[in-house]
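Only a single protein chain was left out; the remaining protein chains are all shown in position.
Labels for the chains are A and B, by order of writing; each one numbers its residues from 1.
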Amino acid sequence: TPDDRIFAPPRVRRMARDEGIDLSQLRGSGPGGRITAADVQAAAGTAPSGTAQAAAGADEGAAAETTADATEGAPAADSSSGTETAAGSSGQTATATQTQPPTQVD
Amino acid sequence: MVVGDVTTGTDVLVIGAGPAGYVAAIRAGQLDLDVTLVEKDAYGGTCLNYGCIPSKALITATDIAHDARNAEQMGIHADPAIDLSGMVSWKDDVVDQLTGGVEKLCKANGVNLMEGTATFTDETTVRISHDGDGQGSETLEFEHAIVATGSSPIEIPNFSYGDEPVLNSRQALSLDSVPDSLVVVGAGYIGMELASVFAKLGTDVTVIEMLDEMLPGYADDLKRPVKQRADDLGIEFEFGYTAAEWSEREDGSGIRVVADPVDGADVAADGGAAAGEAEAEDENEEPASLELDAEKVLVAVGRRPVSDTLDLDAAGVDIDDNGFIETDSRARTSVDHIYAVGDVAGEPMLAHKGSMEGQVAAEVIAGEPSAIDYQAMPAVVFTDPEIATVGMTETDAADAGFDTVVGTFPFRASGRALTTGESDGFVKIVAEEDEGYVLGASIVGPEASELVAELGLAIELGATLEDVASTVHTHPTLSESVMEAAENALGHAIHTLNR
Partner (left out) sequence: MVVGDVTTGTDVLVIGAGPAGYVAAIRAGQLDLDVTLVEKDAYGGTCLNYGCIPSKALITATDIAHDARNAEQMGIHADPAIDLSGMVSWKDDVVDQLTGGVEKLCKANGVNLMEGTATFTDETTVRISHDGDGQGSETLEFEHAIVATGSSPIEIPNFSYGDEPVLNSRQALSLDSVPDSLVVVGAGYIGMELASVFAKLGTDVTVIEMLDEMLPGYADDLKRPVKQRADDLGIEFEFGYTAAEWSEREDGSGIRVVADPVDGADVAADGGAAAGEAEAEDENEEPASLELDAEKVLVAVGRRPVSDTLDLDAAGVDIDDNGFIETDSRARTSVDHIYAVGDVAGEPMLAHKGSMEGQVAAEVIAGEPSAIDYQAMPAVVFTDPEIATVGMTETDAADAGFDTVVGTFPFRASGRALTTGESDGFVKIVAEEDEGYVLGASIVGPEASELVAELGLAIELGATLEDVASTVHTHPTLSESVMEAAENALGHAIHTLNR
């Protein structure tokens, strides 16, 4: 894969700009090596504090489980890409919210 | 006694060649399994022959005429004539092309095709009968079976599909002339789709629905534009009634359908008291039945799984109270090597759900780590305008414990919608509040059926509102409305005011 092409969603790319992280220097932990928000936070040393992370992780886990349950009675998946993505990017809750400039305009 | 019984074997037996079964068979073939597909009627099943495809063909064709007839404000003056038998034979050609394609694809993927009706004799064999009770039947041994026998239209008492003026959806899609008037029993998606088609063909349509609303299960805001359009088309609704019986009119001019109020029996039994309190005026009146004169009556009150003609007991396969075969996340029934997919395996009874399950069953048999693990199952009602939903509603999300944020975008603010003359409706996105994960979406309006695809992908991938909002969408398109709804949820839509 050519080095100059980054596989990361828009939200993650913006986060990297905000943190001054060069995405081409990161190895992604997402599916196929895709860079996730958590990867950026780890690189920036801005991963949420223990408490925040634990809390976020717990919330997220619960949420992911409920998601699977709520989908038409399909049992929770062993290898759901959707669940994995949601869970994989869990640790980022606090930082993402902080780094996001207020966009709510009334 | 069985005459001329021959026993052969197959690794994978698929029963039923609808979108669940033929997809399972093709996928099994691709995975180099030895697979046999048995079908008693027509390749493509309900969907291709009597359901999805025929209905969408007639919907689209009548819309072409309807749109031209109603384009005066665009400077177009047209009075199209519709020859229904011509339209139906075009539809039949489309069906033939597709079912022929399915047959070819099965063969090309190495699927053995057999015609006949399969019934289980035990948990590793079926009997395939070619005409009726065992005459020319054969026995087939299997390692794995995939049951994909689909569903059939429910009949209601006194309305037999064998009687000429009584139609099920299949029959309604093959008429060779336009009925002057039609009573549609049931305002579910099939009833509503067909009611619109006939109204556009010029039929006087009256819809009877037991409940007090059309399209039960869909949110009110989604239904409003559809109800409005139905009213504009002159479709009459009688909510809270069930069809009781019908008779030929004496003057031979058609039929009379009698419909009873849903609470009628109860109210009568209780004496007038309870009803009287609510509706003082009616205190001394029997709740009135309706009498509707029409040329035909279409019964579209739902479909039930075809699980009763298979002798599932002989194989030990369990069904639930509604007759659906019980399956797990790998499409397996109570018998480990027997799978069930599609309508017979439960709600939602939709073709794409069946196809997905069919693929999973084939892959699981081949030893792949597949599972039924979708996050988002889209559903579309091809009414005018279309309704499409995917993933969670706000209520679902709240019930699942999410704090949610919602964004909407009305099509009347969409440049592309205005240029098509179709700008009723909206896109609505439901997302998780903290990170903005997209959880669900609903759309009513032009091309809703196509627009929902992007949102399905967003949900499956765990995309956030920002991801959708930051993706450049072509101008001018309806898909910009998806982006705008995401922006609205983020509080910075460009083309609507944000909350």
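Worth pointing out:
Assume a residue touches a chain if its C-beta (ideal position, glycine included) is under 8 Å from a C-beta of that chain, and two chains touch if they have at least 3 such contacts.
Please read these numbers as outputs of a predicted model, since none were measured by experiment.
When the whole complex is considered, the residue among B:T125, B:S174 or B:T420 that touches the unshown chain is B:T420.
Considering the full assembly, B:G86 is the residue among B:G86, B:P216, B:G316 or B:G401 that touches the omitted chain.
Contact between chain B and the unshown chain involves residues 19, 23, 26-27, 30, 47-48, 52-53, 56-57, 60-61, 64-65, 67-68, 71, 73-91, 94, 97-98, 101, 105, 108, 350-353, 355-356, 359, 374, 376-380, 388, 413, 415-416, 418-421, 447, 449-454, 456-458, 460-461, 463, 467-468, 470-480, 482, 492, 494-498. Even with one chain removed from view, chain A keeps its contact list with that chain: residues 1-2, 4-5, 7-10, 13-14, 17-18, 30-35, 81, 101, 103, 105.
Convention: only the chains that are shown with their structure count from here on.
Rounded to whole angstrom, the centroid-to-centroid distance between chain A and chain B, based on C-alpha atoms, equals 36 Å.
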